[in-house]
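A single protein chain has been omitted; all remaining protein chains appear in their positions.
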Amino acid sequence: MSAHSSTDPKTAVLWDTHDHGHDVISTRTFGFFLYLLSDGMIFATLFAAYGVLSYSHSYAAGPTPASFVHPWYTFLQTVALFLSVLAYGMGMGGLKRGSKSGLLSGLLAAFVLGVVFLGLDIHDMMDLADHGITIMTSGGTSAFIFLTQTHAAHIFFGLVWIAVMILQVMIQGFTTDTVGRLLSLRMFWHMQAIIWVFVYIFVYLWGYMS
Amino acid sequence: MMRQRKTMALWGITLLTSLWAVAANANIFWIFDPKGVMAETNLHYLIIDVLIMGGIVGITTLLTIWFMWKYHKGKNRGAYDPHWSHSNVLEVVVWGIPIIAVGFLSYFAYKGTFEVNPYNPTVITKHMDPKGDPVEVDVIATDWQWLFVYPQYHMAVANELVLPVNTPAFFRLTSSDVTTTFFVPQLVGMIDVMPGMRTKNALLSHNIGTYQGYASDYCGAGTSWMRFETRIVSKEDFKNWVARVKSSPNTMTYASFDRFAKPYINVHQRVVYYSHVQDGLFDHLMMEVMNGKTWPVPPAMTENMVAYLQKQAAEHRD
Partner (left out) sequence: MLVPLAGGWNPLLGRLALDQIPYNNPILAPLFVVVALGALALIALITYYHKWGYLWKEWLTTVDHKKLGVMYIIIGLVMLFRGFVDGLMIRTQQVWANGPDSSGVFGAVHGYLTPFHFGQVYSAHGLIMILLAATPLLVGFMNIIVPIQVGARDMAYPYLNALGLWITAAGAALIMASLFIGDFSHNGWFGYAPLFEIQYSPGVGVDYWIWTLELLALGTSLGGINIIATIVKMRAPGMSWFKLPIFTWASLSANIIALTSFPALQLALALVASDRYLGSHFFTAGLGGNLMLYTNLFWIWGHPEVYFVILPAFGMMSEIFPVFSEKPLFGYITMVAASFAIAGVSWLVWLHHFFTMGAGPEVNSFFSIATMLVGIPTGVKVFNWAFTMYRGRLTFSAAMLWAIGALFLLLVGGLTGMMLAIPAINYMVHNSVFVVAHFHSMLLVIVYAVFGSVIFWFPKVFGFKLDEYWAKVMFWLFSAGTVGVFVPMYMLGFMGETRRLDYVFNTAWHPYLVAEEIGIFLYCLSVVAFFVLLYVSIRDRVKNQVGQDAWGTSRSLEWLTHSPVPFYNFAVIPHINERDEVAWRRQHGLVQKQPEKYLDIHMPNNTGMALYIGALTFVLAFALTWRIWWLCLGSLVAIIALMIVRSFQGDAGYIIPAAEVERMEKEALAREARIQTGAHPLPAGGRPVPGEAIAYERQDKL
């Protein structure tokens, strides 16, 4: 392991003789994957905080999730989000075939289903507020609302992004830039669905049963 | 360069010796001068740790200095080996020594943590005098005073803690609004005091004397003045002292505590005795805080402290 070389200095290649540029798409998606990793850490921490704030005394004699979550209602949201991810995936099939319209219709469907998800969420929040359950009520409801709405905010920005991509593909077609972004967006959208699974299980099902 | 280094060294030495001279005059190193069982145990572990770590760090320092001296370029004191960068033996040594040392330290860390565990310190329970009944004290921190409630005597004292010698004292601690820390360097280590929560600590001293206690964690504008003298007195004196407190005209009810807990900077180190305390004050306070009660800090304090103190003196309690 000393500096004694194993390479023969006489024949060694010193300079890269041909410029093999880096794979732009894979570099970008890797970076975006790293971003998602840190985003996932935010959610992991948030779930931990939720766990700490979901003991019975965290609700300070106020309402507990058992009394205000509706797993069946939320199940609709689950369906909407999963269909949206599915639609996105089918759209990406269009990309593989090189079919712009296939991609666009997939994205559009994903967008609409995402809007449905968000609409259901907003309706749910308004309903809770009507029953006096807001972020101010207790530590437990703070955690409940902050967690679900952080996820909703991600969905919102995802929707903005989908809309942008629809426009971009319409205008620019399939370029390195747009394809790279479509791939990143797919990762993002899947990730939101995965996180939603945790939200659904830990917040809605578990909350309903406890 | 050489001359400069020498002057620097000289500077350093003068500085250090003058510091040492001051230190030798008065025993102000509280941590090295423990007067309570808990603090003594802590010091004991400090010495063990410094011996182990100091040994390794000292040897490493000397070794490094020796290498610097020996392999100084141009001095030609040691042989130059431009390729030497690996040795299996040394590899084992550099990992092995710290691993063994950490092994020893872990043992002491584990043992010590139980001995001075504030909730159940075996050094105290072991020393417990079967005849000397423990004293119980409920400690309540406010912004920015200490209230010591003696539930056995139904009395309380603000900003002074008095305990009988050779008798274990057990504390329950809570705070009315923000977090701080309870600390008497020569008697017992720190424990956090938190609103809406209860922590515990314990203390046993065989040395009559007066020791400084204070809030050792920042909790707002009055922290630096949030102190309490801790007096360890003979059992006789303790009885007399209790009688003195009992003769005070002040009493403490839930309502008067509400007033007491309003932000107050104790610049004059005021001590107040309360001959009677409404039972269950400690638990009552905890419940109130958990139900959302707070004693907000007035924004006026942020700007001009002299002015605030005048205001405090004018509208308040001294």
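The letters A and B name the chains in turn, as written, and every chain counts its residues from 1.
Note that a contact is a pair of C-beta atoms (placed from the backbone, for glycine too) under 8 Å apart; a residue touches a chain by one contact, two chains touch by 3 or more.
In this text the structure is predicted, and so the values were computed from the model without any measurement.
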Applying the definition given at the start, please give the residues of subunit B touching the unseen chain. 1, 4-5, 8, 11-12, 15-16, 18-19, 22-23, 26, 28-32, 38-39, 41-43, 45-46, 49-50, 53-54, 56-57, 60-61, 63-64, 67-68, 71-73, 78-87, 90-91, 93-95, 97-99, 101-102, 105-106, 108-110, 112-119, 143, 177-179, 181, 183, 185-186, 189-192, 194-197, 199-200, 212, 214, 216-225, 227, 267, 289-294, 296-297, 299, 301-307, 309
Hidden partner interface residues of subunit A, rising order: 1-3, 5-7, 9, 12-22, 26-28, 30-31, 34-35, 37-39, 41-42, 44-46, 49, 52-53, 57-60, 62, 134-140, 142-143, 145-146, 160, 164, 168, 171-172, 175, 177, 181
